[in-house]
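Here's the structure we're looking at; comments come further down.
Every protein chain but one is kept in place in this view of the complex.
Lettered A, B and C in written order, each chain numbered from 1.
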Amino acid sequence: MSATWGNRFKITLFGESHGAAIGVVIDGVPAGIKLDVLAIERDMLRRSAKGKEGIATARREEDKAEIVSGYFNGYTTGMPLTAVIRNGDTRSADYARTASLMRPGHSDYGYYVKSGGFNDYRGGGSSSGRLTAPMVFAGAVAKQILAAKGVKVGAHILSVADVRDSSFDTIAPQLDEVDANGMLDSGLWKDIKSRVEAAAADGDSVGGVIECAVCGLKAGVGEPLLDSVESAIAHMMFSVPAVKGIQFGLGYAMCGMMGSEVNDSFYYDGDDVATRTNNNGGVLGGITTGMPVIFNVAIKPTASIFKAQDTIDVSNERDARLELRGRHDPCIVLRAVPVIEAAAAIAICDLTV
Amino acid sequence: MSATWGNRFKITLFGESHGAAIGVVIDGVPAGIKLDVLAIERDMLRRSAKGKEGIATARREEDKAEIVSGYFNGYTTGMPLTAVIRNGDTRSADYARTASLMRPGHSDYGYYVKSGGFNDYRGGGSSSGRLTAPMVFAGAVAKQILAAKGVKVGAHILSVADVRDSSFDTIAPQLDEVDANGMLDSGLWKDIKSRVEAAAADGDSVGGVIECAVCGLKAGVGEPLLDSVESAIAHMMFSVPAVKGIQFGLGYAMCGMMGSEVNDSFYYDGDDVATRTNNNGGVLGGITTGMPVIFNVAIKPTASIFKAQDTIDVSNERDARLELRGRHDPCIVLRAVPVIEAAAAIAICDLTV
Amino acid sequence: MSATWGNRFKITLFGESHGAAIGVVIDGVPAGIKLDVLAIERDMLRRSAKGKEGIATARREEDKAEIVSGYFNGYTTGMPLTAVIRNGDTRSADYARTASLMRPGHSDYGYYVKSGGFNDYRGGGSSSGRLTAPMVFAGAVAKQILAAKGVKVGAHILSVADVRDSSFDTIAPQLDEVDANGMLDSGLWKDIKSRVEAAAADGDSVGGVIECAVCGLKAGVGEPLLDSVESAIAHMMFSVPAVKGIQFGLGYAMCGMMGSEVNDSFYYDGDDVATRTNNNGGVLGGITTGMPVIFNVAIKPTASIFKAQDTIDVSNERDARLELRGRHDPCIVLRAVPVIEAAAAIAICDLTV
Partner (left out) sequence: MSATWGNRFKITLFGESHGAAIGVVIDGVPAGIKLDVLAIERDMLRRSAKGKEGIATARREEDKAEIVSGYFNGYTTGMPLTAVIRNGDTRSADYARTASLMRPGHSDYGYYVKSGGFNDYRGGGSSSGRLTAPMVFAGAVAKQILAAKGVKVGAHILSVADVRDSSFDTIAPQLDEVDANGMLDSGLWKDIKSRVEAAAADGDSVGGVIECAVCGLKAGVGEPLLDSVESAIAHMMFSVPAVKGIQFGLGYAMCGMMGSEVNDSFYYDGDDVATRTNNNGGVLGGITTGMPVIFNVAIKPTASIFKAQDTIDVSNERDARLELRGRHDPCIVLRAVPVIEAAAAIAICDLTV
C-alpha cells in the first residue's frame, strides 16, 4: 500500500500536483496538544518557493493548509488530524502538450505503464514534489510532539554541486546555528547560489546532500528485526522525491575503516551514558544509543531541465525529442531541508508517540 | 511493530542467537509452488560459516530449516509457510561473563535500556546476525516466486576494506558471472582474504560494500508516495545488521553531477522501452522503469573485535574495560551476499506477488 | 489505529460532526475505472435525511462529496481517491449548552476520558453517524469495482421495533425487489413509519435489524485464521454507529439445531458447485462457498432521545438531569441501509480487489 505509513503516528497522503487539493490525514496525534499553527506555517513557508526568486520555481503556491478535523478550540482532540491544501496557479496546459512524451528522470513512464495510461500526468501527479507540502505539515506536527519530549530535529545543506558546508558535530549537532538558507557556514551560500544560477542559466540542474540530526532521543528507541530506527527513517526518506541514497553516521566511509576505529566507546558522563565518538550516528543494531541520530541523504539534480532530451512518445510508440517548458527548481536541495526534517520527525514520532 | 514486515508477502521473524530456535513465518506465499528445497539449502549454506575457515566464525551452526507449515506433498498450500531452525553449538557461557559490559558497536546498551534489563544479552539476542538465517530462508522462497516471473536477484562483493571489485554493468548486470566467493573479478579474492586475515590476526575487523541487482522487473512496480521500491528495499536492508548506508544507481555521485548528465534517455528497443543509461538504478519517482534495479549497501566492520575496548559496566554503573572472547566473523561482508539478495527478494516479492 | 482499515482496498476516514469537513481517502482503487458519479450521489442521497421528513433529522446536510484526488478525465488513476464533504447547517450551540452532560447511550463519556476532556463533543465528534457519509462514498466506489466482477451487494430493513419484513431467499436473494424505502414487503412500510412516528411523538426512539446479501462471490474468498470473510465484514459493521450484533446465515438459531440440520449439502448444478441450503450464509471456515453471503445486523434504538434522562455533569462531578434538544433521527435503521451495504462492499472489496 502506498498512501499510508506508520504504526502509531500514521500518515495518509493524498493528492496530485494539478488536482483540486492535496493533503494528509494524521492518525495517532495525542489529544490535548496546543498546536502552534504559526510554527507549522513557518515550515510550510520554508518549503515554498516564496522569496527564492531565481533559484526556485516561479509557481506561486499558496500552500495554505486548512485543518478540517482533529482540532478543536486550539487543541488536538486525539482524532485524525486532517489538513487540506487547495492547489492553485496550476498551468496544466504546459503539460498537455507533452503528455505522451515521457520525461527522462521522472516517473512518467512507470506510471503510464502502472496505470494503463490512466495516470494524471500533469506535473508528475502524485509523485510530484508538491506532495511534500502535506508531508511538511505532518512533520511540523510531529516536531511539536517531539519537542514536548525534549527531542529536536534539524537539517542543513551539506553540499550542492561541488560546494560543501561543514558537517554537524556528531556529539552536539549545532541545530541552532543553521541559518535561514539552511547553511551552517553562511558564507558559502553565495557559492551555492551561483552554482544553482549557473545551472539554471544553462537550462540544467544540480543536486546535493542534506544532513539531518535528531537530538534528545533516549536510548532504546526503535524496534529490532524489521522496524529499526534506520529502516523507519530510510523508508520515509525514500518517499521524498529525488532522494537516491542515505547513510547513517560515517556511513560508506566506515567500509574502509577498521572495527577498532568505528566502534564508539561508552562511558559514564556523570549519571548519563554517552559515547566518546558517534561514528555510528546514534544507532546500533537498529535502536538508539542515546546519542544524536545523524544521517545524510543524497538528492539528485532536478529531473526537469530545459535542455532538449531524447525520449519516447508513447502515443505513436516512436523515439522523440523533448523540450520542457514550465516552471521548475534548478536545485531541489534548497527547498528540501524542511522536507527532510519533516520526514525524519514523522519516522521518529511513529516510534516514540 | 518489529517482527512483521510486508503487505502481500509478509514475513514474521522470531528468535534469539542463543535461544531454543529461530525462524520465520511467511504469509502470502501463493499456493501450488513446487519448492526447490535444495536451492533453499544452498542459500542457507552460502550464508553459513561452513568452508570459510579463518575468515568466518568457528561457531558450527547447522542451520537446518524445518518447514512446519504451509507445505504439503512438495507444494506450497497458500497458508503461512513456517520454517523453524533449532539453535545449536551455543556457548552461552562466553556471554555470561560479560553480560553487564556493553559491547561497543553493538545494540547491548540500547536493549538493556529498552527492556529494563530483561533482554537476552547472549550473542546480541534478536539483533544477532543469526537472525539473517530465517531471512535467507524467506528470501530463497521469494527468489523462487520471482524466478517464475522472470525476475532474478543477485549480489556480489563490491569492496572489502580498500579492495574494490568491478561494478555490475548497469544495463545488463552480470548476475551469472558472480563466483562462489561472491566476486565478479575472481582474482581479487586473495587480496580480500588477506585483508580479512590481517584484520583477524590483529583482533580487528573490516567492512565493505555489497552491490545488488534485480533484473527482469517490468516498469510500474512500486507504490507512489509512501511505499516506493526504494523505500521497501531500504526498509529491508536496514533490517540487516551492520548495514549503515544504501544508494540507488549512481547514488551519492549524482549529487555532484548535472541533471543533463544523470537523466536516462528513453528509447524504443524494438517494441520494448529501455533507457540508454541507467544512472538512476532502474527506479524513478519510486517506481521501476523496466531497467535493472541496482543499488549497493555499506556494511560496517564487525563490531565484535578482540582488541581491548573502553566501555561501561551497567551492574555497578562504572566505566570498564572489555576484552571479548567468543567466535566472531572478522568481516561480515563475506557471508552477507545471500542475505542482501534475500532482503531484496523479500522487498520485491512484497510489491509484486 | 482507528482511522484506517483494510489491506488492499484501504480506507482512511476523517472528520467530526461539527468540524469543517469530513471525508475519506481510499487507497487501492484500481486505475482506469470509469466512475459512475451519479450512482455514488444516489447512495449518498439514500443515506441523507432528504425526503424523510418526520422520520429523520431535520438537519439539512448537503453531503456534496468533492473528489479531490485519484480521479482524472472521468477515470480513476490508481492513486488515492479522496472525497471531501464540507459540513453545513451545524447548530453547534445546541451542544455547547450540554457539553459537560454525558449523554446516555452515547460515547461522550468514553471520549471525555480518552481525550482528557479535549474531545470535540459537538454532535458526538468523530463517533457521529455523520461519518457514515464518507463511508457510503467509499462503499459506492467499492460497489462499482465489485459490480464489474459480477458481485452485487444489497440490504433491506428486516425489522423495526416489532414489525418484521420477509427475509432474503438464502439461495437467490431478491436484491432487485428491495423498494425505495428499503423493504422487500412494501406493504409493511406504513407500519414501520407509524412505529417510528409514535416513538418520535413520545420523544423516544426505536431500533431494528438490517439484512444484507453479497451475491456473485466465487468460492475461496477470505483469508483463513485471522482475516476471515466474517471477521472482515464484522469489523466493518461494528464501525457503523449503533450496530450491536451480527449473525451470518441462521446465526444464533443454529445454536439450537443439530449438525445434520445446519450442514449445507454440496451438489453439482451442471458444471457449477452449489449447496442445496445456505444455512451458513455462504461462509464456511471463514471463506466463501460460492453461495450468497448473508448476514444481518442489530441496530439499537437511537441514543438521542428527548425524554429527560439521569446522567452526570463532569464539570462539577455531580449527578444531573439531561433534556436533549437538537435534531435527531428517531430510528437510525431507516437511513442505515446504504451504510450497511457500503460497509459490506468495503470489506468484500478489500478481500477481492
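The definition used in the following text is that a contact is a pair of C-beta atoms (placed from the backbone, for glycine too) under 8 Å apart; a residue touches a chain by one contact, two chains touch by 3 or more.
As the structure is a computational prediction, the values presented were derived from the model and not from experiment.
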| item | value |
| --- | --- |
| Residue numbers in chain A that touch the chain omitted from display | 7, 79-80, 224-225 |
| Footprint left on chain C by the chain that the document does not show | 1-5, 7, 11, 13, 102, 104-107, 109-111, 113-115, 124-127, 131, 159, 161-162, 199, 204-209, 218-228, 230-232, 234-239, 241, 243-252, 254-268, 271, 273, 275-276, 280-281, 284-290, 298-305, 307, 309-312, 317-319 |
| Interface residues of chain B (partner: the chain not displayed) | 1-4, 7-8, 10, 12-16, 19-23, 25, 27-28, 31-32, 66-72, 75-80, 82, 84, 114-120, 125-126 |
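Just so we're on the same page, only the chains that are shown with their structure count from here on.
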| item | value |
| --- | --- |
| Distance from the mean Cα position of chain C to that of chain A, given in whole angstrom | 39 |
| Distance between the centres, which are taken as Cα means, of chain C and chain B, whole angstrom | 46 |
| Residues of chain C touching at least two other chains | 7, 79-80 |
